[in-house]
Each structure stands twice: as C-alpha cells, then as structure tokens.
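I have a structure I would like to understand better, so I am pasting it below and will then ask my questions one at a time.
Just one protein chain is left out here, and the rest sit where they should.
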Amino acid sequence: MVRETYLQQLALLKESVLSLGELAEKILHDSMESVINLDLELARETLDLEPKADRLEYKIEVTINDLIALQQPLAGDLRLVVSALKISADLRRIVGLSINIAKIPGKIEGGHLKPLVDTRRMGDIAEEMLANSLKAFETRDPDLAKGTAALDDDVDKLFYSVWVELIEMMAKDPSIVSKATHLLFLIRYLERIADHCCNVCESVVYLSTAERIKLN
Amino acid sequence: MTEAIQNVANPQIEVKDLNLWYGDKQALKNVSIQIPKNSVTAFIGPSGCGKSTFIRCLNRMNDLIKSCRIEGEVSIEGKDIYGPGVDVVDLRKQVGMVFQKPNPFPMSIYDNIAYGPRIHGVNKKDLEGVVEHALRSAALWDEISDRIRSPAFSLSGGQQQRLCIARTMAVKPEIILFDEPCSALDPISTAKIEELIMNLKKDYTIVIVTHNMQQAARISDHTAFFLMGELIEFGKTRQIFENPGEKSTEDYITGRFG
Partner (left out) sequence: MGLNAKTSERIAFAFLTLAALTVAGFVLFILYYIVSNGYNAISIEFLTEMPRKMMTEGGIYPAIVGTIYLIIGSMLVALPMGILAAIYLTEYAGQNRTTWAIEMAINNLAGTPSVVFGLFGLAMFVKYLGFGPSLLSASLTLGLLIIPVIIRSSEEALLAVPPEYREASLALGISKWQTIRHVVLPASIPGIVTGSILSIGRVAGETAPILLTGAAYFLPRLPDSVYSQFMALPYHLFVLATAGTNIAQTRPLQYGTALVLLMIVLAVNFVAVLVRRYYRQKLKI
C-alpha cells in the first residue's frame, strides 16, 4: 500500500518551497545590486518578480491544505508539512522585504551619502544565510541550520554600527536626513531578512529532530 | 526503544520476554512491555503483526486455541497470570474484553448486561442498579433507557458495541482490552466510542488494538508498534506520531509500507 500519490505530493511540496527559496535568493540578490549601484533598470525588473512569489506561496498553501485534508501526514511527513508552511511564510516575508529594498533606488537622487561597505556586507551575510538555510532544509541538516543562524549576530552588530554612524551623520548635517532615512530603512530590512532566515533555520531543526528551539 | 517508557512508575501490566507459537509458527518474539495504570495504551501494526495475539495473552483468551504455546511472563499487579493456581475465570473477571464485531447475546438489552453479574451472584434486587450504572457509564442510558427490555439486536451497530462495553463493565474489571472495537462502525459511532474510551481511563486501564492509526493517535496516551511478532517501539503517543525513534515505525505510520 505504498502511497504513491501522497509521496509525489510531499515531493512537490518540498520542491515548491525550494523554488520559492530560489526566487527569494534572486530577488534579494538583485535588489541589493540595484540599491548599491542605484540601477533603476534592475530594480524595476526585480519589482516585477513579486507576483511570481505570490503564485508560488499560493501553490504551497494549497498543496499543504490538500495534504492535511486528504492524506493526514504523520511523523516526519507531518513535520515537513508544518515546517513547509512556516518556511514559506518566512520566505514570502523575505521576498517582501527585498522588494522594499528594490524600491529604494528610485527614491535616492544623485548618489549615496557614502560608499555602502558595511551595508553591502550585511547583504552578503543575509544572502549567505538564506542560501544555507535553504540548503539545510533540502538536506534536513540541523547542524548547518544552527551554524547558519549563528551568523545573525554579525548582521546585528553591523546593523548597530551602521545605525549609529547614520544617526551621527544626521545630527551633524540635517540636510541629509531624507537620504539617510532610506539607508536606515535598508539596514533595517536586511536585519529583518536575517531574522527570517533564523526562523527558517528553526523550522529546519524541528523538521529534522522534532525539537522546538529558538535560534535568535 | 524510547527512553521514557522503559520503566513505568506504576505499571499495572508487566510483560517479560513473551514468546508465543501457533504450532510451529512463532507469532510473538521476546515481547517485553510495561503498561501503566489508568491510561490508554494503543497497539498498532500491520495485519498479522501479532498485536491482537498479544492482547489476547493478557486475559488468556489464547488458551482457547489448542495449538497455542506460550513462554515468558505476564503479570498483572505483580501476579503472574500464567503461574500455577491461577483461575482463568477469575482473571477474565479482572481483565475484560471488547471484540471487533459487536457481539451482544440474543437476549434483551437488560439481560445482556445482567448476564455476567447474575452468574457471578449479584442479588436480584441489586441487579437493576448494576445494569443502569453500566449503561450510564457506557453513555447509552439516555438513548435507550425506555426500551431496555427490547432485544439487543434492535440497537444500531454503534449502540450494540457500547452495550458490549457496558456488559464488560458490569462485571467490574480493572482492565479492559479492546480488539479493534470500531472496525465495523461508521465514523459517528466510532467517535462516540472513542470519546467513551477516553473517559473510561479514569476508572480502568485501557489497552486497545487498532488498525486505524488516527484512532490510536486520538485516544491513546502510549502507543506500541508491532511488526512481525516483535515490539518495535513503545512510547508516548505524541512522540510516536510526531517523531518515532525507529525507521520502520515511521515507514508504517506514514504509509511507506504496510
């Protein structure tokens, strides 16, 4: 009585979550490129990707609904379904935050206040966290997930240092407040993205060990 | 095996190295388990895995099968039920059983329940109270109190099964064994029996064999998984269904074989 349809549905669910993850990776990466280089063309292309993320999220939700209603998954399968539901919500949030980032280039006129060195590093770490948490999900690797979540500390440290730096710059020269505020939002978005990656990692730990832990 | 259940604080039933053969065929292999008091323990596993055979060891119903041979120890409240001088009839008073198919006797509802107590010597004038109490405990009284003199076969399948549960309770056992009690019932009757079983654990130790994994998940505190005569895993139900320790348990409950 091996349940072929059921196993196919589970495989489809995992695939869809990974597709959404890949899309989130692309959107995050491109939005960072567009904001650092103030590349309006790339920014617009990135913004156009959001509906695709919506469709994927919807597809995942329907698949999960069907699985629960029709197949009553248990044990590892149950954990896959539960974690897929949570992970897809986190990924969708990451997409949303990245889209916010991609809107920033259109609002900044005439170049950045300063070279975005630390901000770029934040973006790189966030991208790495996202890639690794997806890999941990794919391979059900709790250690990779825990290691990935540990990177959140670096993001937080960078966030505070850039934050303080920007506040100080604004205090000296109130004329830059508008530009600096956009950058404040940018680092805030990146910090949130890293948090969502931590959530994904928590779900991966639950998926592979049934332990419920907090990672940030 | 799962750590939490290795040593139950207050086990009512203790089984040590139980082996059972039907003729040359071994049906149970080295089964050891401790079943806690006032709880629901479910036995799951594919057909022919030995789960029904196992619970029939607990009230020695296997004695009825001539080719059946048993080794090992089964004790209830510290007393070896296969030891010398054990009266099987007394044992079965202590360990009641409800079967797969509702099997009321061809008598009235009242007589079905009064049957056991009457033969065990309950006074005629106390009998009515015993019957009413049993029917109430089985959540059947409100449905049928106006026709307890009508034949038991006039009840629906689900009511018949609850009648059988009431009949078992009327002889005041401490343990009730259920052998797939809902496999012949519709979902609503099944839900009523499940609700009843969950309520009964206040007063009885319940052991249930079921093909329906969701049922085991819904009603039991502990779940044991049998495969080919062996006890593969025994643990808290929640854990068995969320994160089983053994690969074969996971494969079974997720339908990857069966």
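Letters A and B name the chains as they come in the text, with residue numbers starting at 1 for each one.
Just so it is clear, a residue touches a chain if its C-beta (ideal position, glycine included) is under 8 Å from a C-beta of that chain, and two chains touch if they have at least 3 such contacts.
The structure displayed is predicted, hence computed values, not measured ones.
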{"item": "Missing chain: touched chains present in the view", "value": "B"}
{"item": "Candidates B:Ile76, B:Met97, B:Ile148 or B:Met213 - the one touching the absent chain", "value": "B:Met97"}
{"item": "Omitted-chain contact residue, chosen from B:Lys51, B:Arg167, B:Lys201 or B:His222", "value": "B:Arg167"}
{"item": "Residues belonging to chain B that touch the chain removed from view", "value": "59, 61, 64, 66, 89-94, 96-97, 99, 101, 103-106, 115-116, 119-120, 151, 153-154, 164, 167-168, 171"}
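Here is the rule we go by: only the chains that are shown with their structure count from here on.
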{"item": "Whole-Å gap separating chain A and chain B, where each centre is the average of the chain's CA atoms", "value": "51"}
{"item": "Chain B partner contacts - residues on chain A that touch it in the complex", "value": "1-3, 6-7, 72-79, 209-210"}
{"item": "Complex contact set, residues of chain B against chain A", "value": "213-214, 217, 239-244, 249-250, 253-258"}
